[in-house]
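Input: one structure, supplied below.
Partial complex: the chains shown occupy the same locations as in the complete assembly.
Chain IDs A and B follow the sequence of writing; residue 1 opens each chain.
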Amino acid sequence: MGNASPGILDRTLRQLQRALGLAGMGFGGLKSGLDPSLPDHDLDRVKQHIDDCLAERGGKVSARARAAELGDAYLTLDSTGRRLFLELLAHDYDVDGASIDAAIAARQAARDAASRREAEARLRDALVAPRVRLLAGFSDLNQGVKFLVDLRAELITLLDQHPSLQPLDADIHRLLSQWFDIGFLELKHITWSTPAAFLEKLIEYEAVHEISSWADLKKRLEQDRRCYAYVHAGMPDEPLIFVEVALVSGLASNIQDLLSTTATALEPERADTAVFYSISNCQKGLAGVSFGHFLIKRVVDDLSHELPNLKTFATLSPLPGFVAWLDAQFDSADPDLLEPDEAARLQELAGTDNGIDGLASLVSSGEWARDESLTRALEPALRRLCARYLLEAGSNSRMRDRVGHFHLSNGARIERINWMADLSPRGLGQSAGMMVNYLYRLKDIEKNHESYTGDGQRNASPEVMRLLRGG
Amino acid sequence: MGNASPGILDRTLRQLQRALGLAGMGFGGLKSGLDPSLPDHDLDRVKQHIDDCLAERGGKVSARARAAELGDAYLTLDSTGRRLFLELLAHDYDVDGASIDAAIAARQAARDAASRREAEARLRDALVAPRVRLLAGFSDLNQGVKFLVDLRAELITLLDQHPSLQPLDADIHRLLSQWFDIGFLELKHITWSTPAAFLEKLIEYEAVHEISSWADLKKRLEQDRRCYAYVHAGMPDEPLIFVEVALVSGLASNIQDLLSTTATALEPERADTAVFYSISNCQKGLAGVSFGHFLIKRVVDDLSHELPNLKTFATLSPLPGFVAWLDAQFDSADPDLLEPDEAARLQELAGTDNGIDGLASLVSSGEWARDESLTRALEPALRRLCARYLLEAGSNSRMRDRVGHFHLSNGARIERINWMADLSPRGLGQSAGMMVNYLYRLKDIEKNHESYTGDGQRNASPEVMRLLRGG
């Protein structure tokens, strides 16, 4: 299972056993799931148990206990057993078409407001699959929230091969969206005094600039750094998303300096700029539940309040799709890609004679970054192409770069393209070593958001606009 | 507003103002709501604001801010203004019949599973009134959860006179049921070391046996007493429901002894019985969201674990509807009510000569409790009638006494009827001074629940059964 460490599952299991004082259910057939001829009586027992649970046999409290027992049993299953269980939920506990039809008929037959309303309520209920009530029953287990998040993480990996599980996934997604409503999350300021068990998760989940060691992590929590995470009370030891911020003088132009382990920390009171240099989503099981917009807004608010000296809030972001897009442009022999003399000079420098193809593989390899003349020669072309990628690639409603799309949806604008800003293998391989500053100016956020989501207008600084025009 | 202390609302308001940095919205027309000719432009402004909010103009974060602003404005309104605002929500932001019709048509026209599913999702969305999204947006305000609970408390008081608000109430009820899912509540052990601000609420909310002073409260938190409350993280200073328990030797038979301020406290390790003597729901705005079943179960679990010496878990409960039922029986001249000689003897003792009517008013008055001979004479009749009330009054599926119905639904059984058990005016006036022990035996709870909710069977001890038969 994606993020579910066996430790947590084991502990959940023991907790359940203690809580319930119930013997395990066996699930014999499901466990030996590799055998396609699943003995009927076992599936029957599972279904009986689910039915008892949904019927609230023995009362609501007992129903919760039964849901817990099912969760318990699920955790003991191997991967085939789990898939079979999920398929059981997907197929046998889906909405009932006949009930929906009946409710629709009643609604259409209703003659007065009151009976229409009643029929609509019944219809709304009929449109919720019975399994949803079962899954919702996990909320009050100690690790039940994490359990459902991890169950979905596993489910997501099965969707490609088992598309019939998609409606189940949609149900869990809807349930988790309610549970993880932004109003119920806590914004946590992460420091070096945070429990190690939590910090360990940052190392594990950091998705943008890998945290190489505890010493690296400590550096990122020094006095001129900030780290905030959203946390849910139901899984308090796990970040849902976290952002890392550097407090600096002037807009940061490359990641190497920010992550340097030898730089001395700035007094926070002397910084004028907060640079968001990493945002990581942590829970695969929460795919499609968005926190990022709120996180950035809250952190900007908190920092403005804590440090009134901060005047600029911006990101230092990768362009994860730039090189791939460039490759595609080279492939399609886009005639506007390079100026004629540019192409000639680059081919000469690169010592490549198979034309554009050679140039494409040159950029992809990142080798050029070690050759000063090549670097100098490539800079104007790549900067210009980068501006074009940001400002023109993609559809009208959505720019091609997903990081850029996130920030522009958020109301930021494209402020600056930084050359030689991320020389890590990934930085060179995906972004040709460039990074972008997206600028968050509080008073423009709503306007920017509206013009981007409404008219597809991509806001950018004059400097970036000029680049596009080859300035 | 029911429970909403002005303090909280004021603080919410200030918080909102600070959070938003927005000028108040005025709502001029709504505020001067007594004037039936509400100026159109004001309503228009409010509607414009709601529309902007629902359209997420400026992005999700801005939408939340707008919801907050509306809440802010609501708090400044007088009662008429608030009603008008609620009516606006009820009428202008209800489900849209045409959208439902369209979604139904699409669903019925769907030919394959995928498009049917898609249509059903659309239909489900259409069945949720737009106002629900607005209301859900309060979740992340500091006092937003309490705000919505209090708003519903106020709304409920309007329902009788303004039935058109009922669909709005149903929406809020559904939303609060999700927010207050038992899995997201914390069970809090209340002691004399709990903050005074919280304890003060117990005094305010106690609904069964009034807490007369801080000294009385302290007595109820001594070492041989326990108090537990469910609390929601969104309104941590407020109990949702709380239960008071006495640890005693042998089943408690009257409330006077339990609440005596002079008794010395028992060592908890010496108690063999836990008596639940008061359960109070605290939030009128959470009417219809049930916590009591879970609370009793959790407290029984916790106490069993903490004090293995406890062998019996039972309540000491009032019979809030007994005297009223008895009156009705007297009125209907039920011939089986009293034995002939009983009636004669009672009339003689009571010095009343207008027959049954005299007896009825004698019982209602509670005066008899001061007259020893009358008391002795009434005891067998009232005990028998009490057993009849508990075991026979009401319908097959629901006993007449609401407290009894709660406990039998919960899986308890009627264990004992206690004579002269509550001599307070309310105790005499409602319950003729009697109290009932409902017994919670863990191993029988499911079975009892099933037989009561399924077959309408009311479980009782042999002793109580005998009373019925005049034993």
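Here is the rule we use: contacts are C-beta pairs under 8 Å (C-beta built on N, C-alpha and C of every residue); 3 or more make two chains touch, one makes a residue touch a chain.
Bear in mind that the values here come from a model prediction, so they are computed numbers and not experimental data.
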{"item": "Assembly size in copies, with 2 chains present", "value": "4"}
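Simple rule for what comes next: only the chains that are shown with their structure count from here on.
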{"item": "Chain centre separation in whole Å, for chain B relative to chain A (CA means)", "value": "41"}
{"item": "For the chain B and chain A complex, residues of the former touching the latter", "value": "57-62, 64, 95, 97, 100, 104, 107-108, 116-117, 120-121, 123-124, 127-128, 136, 138-141, 144-145, 167, 170, 178, 181-184, 233-234, 290, 293-294, 297, 409-411, 445-447, 449-450, 453"}
